[in-house]
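Below you'll find the structure I mean.
Left out: one protein chain. Kept in place: all the others.
Think of it as A, B, C and D in the order they're written, each chain with its own count starting at 1.
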Amino acid sequence: MAEALSQSGKARLGRLFVYGCLVVVALLYLMPLWVMVVTSLKPLDEIYGGSFIGVPKVVTLDAWRAAWSEACIGTECTGLKPYFVNSLLMVIPAVALSTGIGAINGYILTKWRFPGANFVFGLLLFGCFLPYQAILIPMARTLGLLGLAGSIPGLVAVHASYGICFTTLFFRNYFVSLPDELTKAAMVDGAGFFRIFWSVILPTSIPIIVVSCIWQFTQIWNDFLFGVSFTSGSSSPITVALNNIVNVTTGRKQYNVDMAAAMIAAIPTLVVYIVAGRYFVRGLTAGAVKG
Amino acid sequence: MSASTRMSSRLAGWLPRIVVAPSLLVVIVTVYLFILWTGVISVTSSKFVPTYDFVGLEQYVRLWATPRWHTAVANLFIFSALFLALSTGLGLLMAILLDQNIRAEGALRAIYLYPMALSFIVTGTAWKWIMNPGLGVQKVVNDLGWTDFRFDWITNPDTAIYTVVVAGVWQSSGFAMAIFLAGLRGIDNSVIKAAQIEGASLPLIYRQIIIPMLRPAMLSVIVLLSYIAIKSFDLVLALTNGGPGTATELPSTFMFSATFRRNQMGVGAASAVMMLMTVAAIIVPYLYSELRSENNG
Amino acid sequence: MSTLEIDRVRKAYGHLEVLKEVSISIGTGDFLVLLGPSGCGKSTLLNMIAGLETITGGQIRIAGKTVNDLSPKDRDIAMVFQSYALYPTMTVRQNIEFGMKIRRIAQADRDRAVKTASDLLQITHLLDRKPSQLSGGQRQRVAMGRAIVREPKLFLFDEPLSNLDAKLRVDMRTEIKRLHARLGTTIVYVTHDQIEAMTLATRVAVMKDGVVQQLDEPQAVYDRPANVYVARFVGSPAMNIVPAVLGAEGATATAVIDIARRPAARIGGISLSAEALRRYAGRKVLVGIRPENFSIATASAAPALTVDFDVVEPTGPDTLAVFQLGGVEVTARLPPRQAHAGREAALAVDTSKIVLFDSETETRID
Amino acid sequence: MSTLEIDRVRKAYGHLEVLKEVSISIGTGDFLVLLGPSGCGKSTLLNMIAGLETITGGQIRIAGKTVNDLSPKDRDIAMVFQSYALYPTMTVRQNIEFGMKIRRIAQADRDRAVKTASDLLQITHLLDRKPSQLSGGQRQRVAMGRAIVREPKLFLFDEPLSNLDAKLRVDMRTEIKRLHARLGTTIVYVTHDQIEAMTLATRVAVMKDGVVQQLDEPQAVYDRPANVYVARFVGSPAMNIVPAVLGAEGATATAVIDIARRPAARIGGISLSAEALRRYAGRKVLVGIRPENFSIATASAAPALTVDFDVVEPTGPDTLAVFQLGGVEVTARLPPRQAHAGREAALAVDTSKIVLFDSETETRID
Partner (left out) sequence: EGQIEVLHHWVSQSEVDALNVIRKELEAKGFEWKDSAVGGMSGANAQQALRSRLTAGNPPGAMQFLGWEGVQWAEQGVVRDLNDLATAGGWREALAPQLLPFVTSGEAFIAAPINMHRQNWVWANRKLFDDAGVAVPKTWAELIETGKTLKEKGIVPVAMGDEPWQIGIIFDALLSDINGPEFYQKTAIDLDPEALGSPEMVKVFDMLREVRGLVDDNFVGRDWAVATGMVINGEAAMQFMGDWAKGEFLAKGLKPNQDFYCFATPGAVTSFQYLIDSFGMFTVSDETVQKAQVALAETIMDPKVQKGFNLIKGSIPARNDVSVDDFDDCAKLGYQERAAAIEKGSMQGAITHGFAAKPEFASVFSDVAAQFFVGKMSSEDAVKMLVSGIDNAR
């Protein structure tokens, strides 16, 4: 729709203004990132000497090295490396599970509606708004009963369960806009419930799969509450390790390592945003727009 | 209108329900059963660990007699209102600007979106420094010569909550922007042309025509942002840790500290129930109307 | 190829009755068109034949066998949808093959079937494209190809042409007609476009609010509509329905029609059964005259009425002239350049084509 | 109300030339239809007239005044879009009022204008509804109402009827025609539907690939198309274009056309200028015959050719018969029940309506 608006002579000034605004906002947005980057490149003494957000006098990558492979988390001085792996082991199955289940739920709730389907959807949807602090203890008990306590599979199960609510929302709203005739055609062609889902519906849902994966990936990767509650020690996800590096009470904070660690912890999500960001907006356009 | 269909065998007809049942079961247990459990705790005298002796609404009375909880509730309203208004406004503005055929759209979009990707455990520290009058923005501006410039909200209990709003807006407005952008991309070009022919100026066109047309996008932005507002936890912990004093306490931090730091599990559960009720009061009517109108349409 | 019997079929969504005891039966090789306005239940009926909707009451028999409880894939049907419903992520070839793949037909047989169908439909060069790379007409052909390879007993079409532009619609119409002639399969075809119904069908069922108004050959529906509704729905411009008073003149009837600011027109020589003549003589009736049954009065065609033309629309081959008759607006289809807006004209009427309707029940009087 | 002159107007998007020196000029009260297939540049031209697109070259003058550099709102035009472009969040009344509000017209005047327009369009009872609560035809009326209240010098319509169903399209067409008659405003109207062009226009510009092929009165375009392209584009079913060899017989020409498995047909008595006759005698030409110019041979109309009918499509008022002639497929429009598929038939041709084209340049030979 933009072309419709851009024309005429005085438009040039307007465009200058638009670019100006965008760049200023972008710079403001980048400010915390800049603080993090410069801090991570400074030696600790410089920071405690009072230089917090200025340009570093000495640039060193020690903090990054330390954060990745040397920093102590408790008495284990392994850096973030092993926890990074833990997080990957957690996030990949959890995202895959919640997205997969959400997709099939959305499929059923739109293409195989049964009496009460809307009610079921409403039940699932309300789960999106649950304050998680409220359910830690019962969840711990349940995981204990299931023998999943303190393990990555347990954490995957927790994330997947609560993720279903959001992914179902995403997929349902997307599938509502897919013509029902597609399903009917496949049925006449002789395809069954799963075959239609797998061969016809799923291949058309790439944009919303991307949206769902980005959202879930961000939420699960950055989760701390469940991580700290349901895992321990060497099976912790990266946010818990990050917390242990950062959240020092009666010790001295190593700000440079903290910042480097935070950025290392954020790399996967940043990569996901940058690589898939284009599809993100497209996917939202395609259907997730309805709340 | 849907392909709700019959199949030859009974089992096949039940297949969709059978497939959706496990998810439903999981959600019923992990959401509703757990809510119920929390509700039960809130009417017991539980302190350190759950105990199951019924004490009526005592914990609620206690909760509402706690000044800290009042602060938390008041803050939730201030924070949610400002956070929603500013994130929505800023997101909308950026989306509109980004929609003007911008050359570096991809890069700018990534910049606006990246805060969503970062964990607040550490960006909180960066913000803390930026807002600290002796280190951050105020110092930089003062050093540049404007010595009267003040940006010391974080030091004042009355204004500290606004710093949480600022950081929250920074984190979430990009997401609002993405949804609005998607909405804008879906608007019919010719509506704008029609308004142009009628002599409407660009700001007028946006104000009177395009923005009202973004209502569906607006709704989803508000739903998702409310979700973020209600769950704001890391944000407060990392930025102000509830301080100065208890000035930036929110219900979520209150709940956590009551349950895990103060041995008042009953009060924590009561506060959780209060929060859930607030959420339900807002969300349930909305869900109801959305799903109903879809049935009719 | 087979017969189709729809026997007192009903459909209700909750309290809403969408189809009310519909009975239609057609023979092998017939081309049945379900014609009716939006929302009259055409698609619902078609979906019930396909097995995509449950049947509330009555029976559907394909080739004599009741299929009420069969799933779509067991009914031996193929269906083409208004939106074509091509699988967007598959190529044309995969789209056409999909049903065969599911039925585990060997690759060689599949290739052969695809080849035959795509040659027939002239889409062989498109086989490796995705639907999004096709034009509307090409998509339509692919959808038909997908149906053809199934070699079903029954083809079902749900408004297959309504997404095409006018020009293409005419071409594809002819193509479908030709296909039917070549394959000889029984076809049920849904449309709200009466021209499609007229050109394609061997049998037309005109529907309204879930009730079949008339089931007949197309020309019969056109010439002898069962009621005013059908008369108006079939034909474009629609049949003119003019209030008149009936008079008897020997064995034929005369319709007396008011014309504003002029003496009443008397159109005589309308043939009618003796009994009807007796019953309706002197009473109000509705006179149905098709636009093409007016003509400019000449020596051989005596003038029946004199009117003032209101609007004149040349369409190329013809000119449409609009005027007032009996208090309603009436359209006549005349040869080009013979009508001029605002002018007076003397018109003749082909009385043999006139149809009369009861002014209360609006059903045809014979 | 005013004149419109389009003077060697060009439009290029980068290297892509979309309009190539288009020149059209119409007088006050004219109804100009831009007719052409999708992508030929109709909307682009209309948008340039409206001021919504920049002009690459040439001039556009409204009422004699060059408007190249005026913004849309200063051109005193109103426009109706294909998608209607109603403001979805405003009521019908607000939609109609919006432009007046912007121009700060007093409430009382606004109310009066809305009343007049809505009465004219019979949408008074809809004034408080939102566009989403209206049917397609009602939306169309609202869009027109919005245009009417502006009382512009020039109305622009961009395919305003193409989103309506067939029946409604016919009705709204008549309504627009009537509106034009009543208001007398100059109108530019874009469509790809030739029937609309024929019925509405006082002047038709047939376009192809950014070039105007013919600019004339509708019946002239129909009867004497400038080239094969126009001949085929205007009229439905399209004009039949048959290869033939021209022979001279005195002052008239005779076309000799091959017919498969039969002796060649000789259609004589085609009038042609002496010079053309000389030039084309004995050479290959293209013969254009409209479907309605065939008729079943009778005593008065001598048989010109005997053919085998291939497909026969009854449309109600007429029957379309398809057969082979000169190696191409030809359609004839005949009265109902006179044609039968697979049968032999003797046809007469109205030679006065025949048009000849050069077989190389495809332009008309006079």
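Assume contacts are C-beta pairs under 8 Å (C-beta built on N, C-alpha and C of every residue); 3 or more make two chains touch, one makes a residue touch a chain.
These numbers come from a predicted model, not from an experiment.
Peer 1: Among A:Leu22, A:Ala67, A:Ile108 or A:Leu136, which residue is in touch with the absent chain?
Peer 2: The one listed residue touching the chain not shown is A:Leu136.
Peer 1: Looking at B:Ser23, B:Gln100 or B:Asn132, which residue reaches the missing chain?
Peer 2: Only one listed residue reaches the unshown chain, and that is B:Asn132.
Peer 1: Given the full complex, what residues of chain A touch the hidden partner chain?
Peer 2: Chain A touches the missing chain through residues 48-50, 72-76, 136-137, 139-141, 143-144, 149-150, 228-230, 232-234, 240, 243-254.
Peer 1: If the missing chain were put back, which residues of chain B would it touch?
Peer 2: Touch set of chain B with respect to the missing chain: 47-49, 62, 65-68, 128-129, 131-135, 152, 154-155, 157, 160, 237, 239-247, 256-257, 259-264.
Keep in mind that, in the parts below, only the chains that are shown with their structure count from here on.
Peer 1: What is the distance in Å between the mean C-alpha positions of chain B and chain D?
Peer 2: 56
Peer 1: Out of chain D, which residues touch more than one other chain, so two or more?
Peer 2: Correct list: 52, 71.
Peer 1: Residues touching two or more other chains, restricted to chain A: which are they?
Peer 2: 4, 184, 187
Peer 1: Would you tell me which residues of chain A are touching chain B in their complex?
Peer 2: Chain A reaches chain B through residues 1-6, 14-15, 18-19, 21-22, 25-26, 28-33, 35-36, 39, 52-53, 101, 104-105, 108-114, 118, 120-139, 142, 158, 161-162, 164-165, 168, 176, 180, 183-184, 187, 192-193, 218, 222, 224-225, 239, 242-243, 246-247, 255, 258-259, 261-262, 265-266, 269-270, 272-274, 277-278, 280-282, 284-285, 288-291.
Peer 1: What residues of chain C sit close enough to touch chain A in their complex?
Peer 2: For this pair, the touching residues of chain C are 47, 50-52, 71-73, 77-79, 81-83, 85-90, 98-99, 102-103, 146, 150, 158.
Peer 1: Applying the document's contact rule, which stretches of chain D touch chain C when the two form their complex?
Peer 2: 38, 165-167, 170, 173-174, 177-178, 181, 192-195, 198-200, 218-219, 222-223, 234-237, 290-292, 311, 313-318, 320, 322, 333, 336-337, 341
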